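A single protein chain has been removed from this complex, and every other one stays in its place.
Up next is subunit A:
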Amino acid sequence: MSVLYSCSHLDSPHSPLPPTYPSSSSSYHQLDKLYFCEECDAVRCDQCVAVEIASYFCPNCLFDVPSANVRADKNRCARSCFSCPTCESSLSIQASDVPTESGQPGPPYSLICSGCRWSSKEVGWSFEKPTGIALQLQKMNHQTEIVQSEFDSLKEHLESYISLSTPAPSAPSSIRSTRDPSRQISHLTQMAQKALHRDVGGMVAYSARSKGRSTGKEGEKEKYGWDELGVYEAKGSWRAGGESVLDGVDILRDLEDSGAGGMAEVGKRWGKSWDNSKMTKDVLPQRIPLQTKLTKRCPHPNCRHLLIQPDTKSIRMKIKMVAANYLPLVEIGRRRRRIPSNDMNEASEQPTTEELERRRRERRRTRGGIPIKEEDESMGLPLKRGETYLFQLALTNPLYDPIQIRLTQPHAAKDVNTWCNVSIPTQHFTINALKDAWAYDEEEEEGNDDFLIGGSEAGFSEEGTTTTGGGSGMGTLGKKSRLSILGGQGTKKGRDRETGVEKRSNTSKVILLVEVLPDNNTGDRVRFDLEVRYTYKSDEMATPTEPGEGSGNGEKRGKKEEYKNFTFWIRIDLGVVE
C-alpha cells in the first residue's frame, strides 16, 4: 500500500511510463523524499539533485570536523572515537581497576565495548591519558607507520616520474600538453612498443613513430627514454609477511581452539587489507568514520539553486525546498468491497472488456437508487480477482490558498495491459486552504465529534444537521462562519459521500472505483497511475517560467489574481492479488 510521486528528473514534466514497465519505478519516490525547485517549477528527487558536502561531523562525539582536516584524518574521527572490532558499537574509555594513591581510578586507561564487553587489553592497548586516544595510538602503533612510510615512498617515486614527464622548456604549452589525454596515451603506446619490441597501433603514437622513423633511430631512443618509469621496490613485501608453512599450522591450531568464529569476517578485514592475519583476535578497533551534512542543489544547469542548506550548528535547515510544502499529499485508504447482487453473480465467468464496461456503467446508473452492498475490509488483505473495490483517496493541501484538483488517468495507462480498471467518479473538486495552527485546533474541537464518526457508518444518522453551505464559495464568508460550515461538513458530505467529496479542514476525500481484472496472477501487485493537476492562486507578479506542462494554462488573468496549474503523476500500489 503506497502512493509514490513521479520525478521526471531533468526532462520537461511528462507522464512517466505505465506501471507495467518495471523501468518506470526509478521515476517514483515518496513525497517526503522529494524536493521542489521554485525557479524551475519542477519536482526534484534524490537521484537527480546535485549534492555538496556542507560539513563533516563525528557521529559519536558530534565534533564538527573542519573540512581542511578531513583528508589528513582519513575521513575518520581523530579524537577518541573507536568502534568495537567484534560488534562495531562505539568503545568507551575505562580507567584501570588498580587503585591509585588517591583512591580514584587512574591510568592506564583502556577501551571497552559496552555492547559485547570486548576490551582493548585483548590486543594490548592501554593509554596514559583518557583523552586524544587516536593521537596516543598513532605514537605507539607501528602498523600504520609501516603503511604510511610505504605509501610515502611510493608517492615519492611516482612524483619523480610526474616531474620528469612535465617538459620544462616549452613553458607556454606545457600546461596544456600535460592535460592532453592523447599525450598520455601516446606515452603508454610508446612504452608498450618498447616492451614488446614491435609496433603497437595508436592514433597519436602512429604519427609520433612515423616522425621518429624519419629522424633516425638515435633520436627515437632519446625521445622515448626520458619518461620511462623506473621499477619501484617496495620496502616491505607481502611475501615477507610470510604465509609460511609454520604460520599456516598456527592458524589451523588457532582455528581448532576457537572454531569457525575465530576467522574474521571479510567485512571486518576490509579496512586493513595490508595485514595478513585473518583471525578475529587480530582485528583492531577502527576510528569511527565521519558523517556529513549535505547541501543539495537543483540539477538544472541553468538553475543550480539551493534546495537544501543545512545549518551546521543545529538541526534547522537554512533553506528547505521540499515537495511536501508544494504538492498536495495523496493518501489512499478505507477499502470497501462491492458485494455483487445476484444477477451480477450470474454474469459470465470471463467478461470481455465491453462486458466490463457495460457492467461499470450499469453500476454507476444504479448507484443513486438501489443501495449496493459494500463491506469494509482491511487494507492489508490481498485483493480478489474480478472484484470491485471502493477506495477513498485523500488529498491534503499544503498551501495557504484553496486549490482546485483535477484527477485523470494518464492516457498511456489505457493503452497497455494493466492489473485493474480504475474509474474516478469525482474528477474535479476543491481543497480548502491550510490554516494557522490555532485555527486548526479550534476547528478540531468543534468538529471533533463529526470527525469521530467518519470512521463508523452508523453514526451519520444521528448526527445533527448543522450544515449551511456547500463546498465552494468559502472565500466570501467570515472566518467564524467558515469554521462552523467546516465543522458540519463532515457529516453532510459524509452522508452522500458516494457522489460527492468529503471535506475536513484542508483535506478532501474522493471515491476511487477499482475493478481488479480477472486475469491477474496470484502475487501480482495491483498498481495504477493517476495524473493530478491542481490550480492555485499565485501572488507572484512576474512569472519567469510557465508552470507544469507550460501549455499556456498559467496565463495571467488579472493583476493580482493569477492562477497557475501544476501537474504531477502519482503511482498507487493497492497490494497483492490473492
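Rule of thumb we're sticking to: a residue touches a chain if its C-beta (ideal position, glycine included) is under 8 Å from a C-beta of that chain, and two chains touch if they have at least 3 such contacts; residues count from 1.
Simple rule for what comes next: contacts and distances are computed from a predicted model.
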Among "UBC core domain-containing protein", "Glutamyl-tRNA(Gln) amidotransferase subunit A, mitochondrial", "GINS subunit domain-containing protein" or "Dynactin subunit 5", UniProt-listed name of the chain not shown: "Dynactin subunit 5"
Sole contact to the chain not displayed, among A:N75, A:S153, A:Q291 or A:S423: A:Q291
Hidden-chain contact residue, picked from the options A:V123, A:L329, A:I424 or A:V576: A:L329
From A:V123, A:C303 or A:M317, residue that would touch the chain that is not displayed: A:M317
Positions on subunit A contacted by the hidden chain, ascending: 30, 32-33, 57, 59-62, 87-90, 92, 103-104, 113-116, 291, 308, 315, 317, 320, 322, 324, 329, 331-334, 379, 392, 394, 396, 444, 448, 452, 455, 507, 509
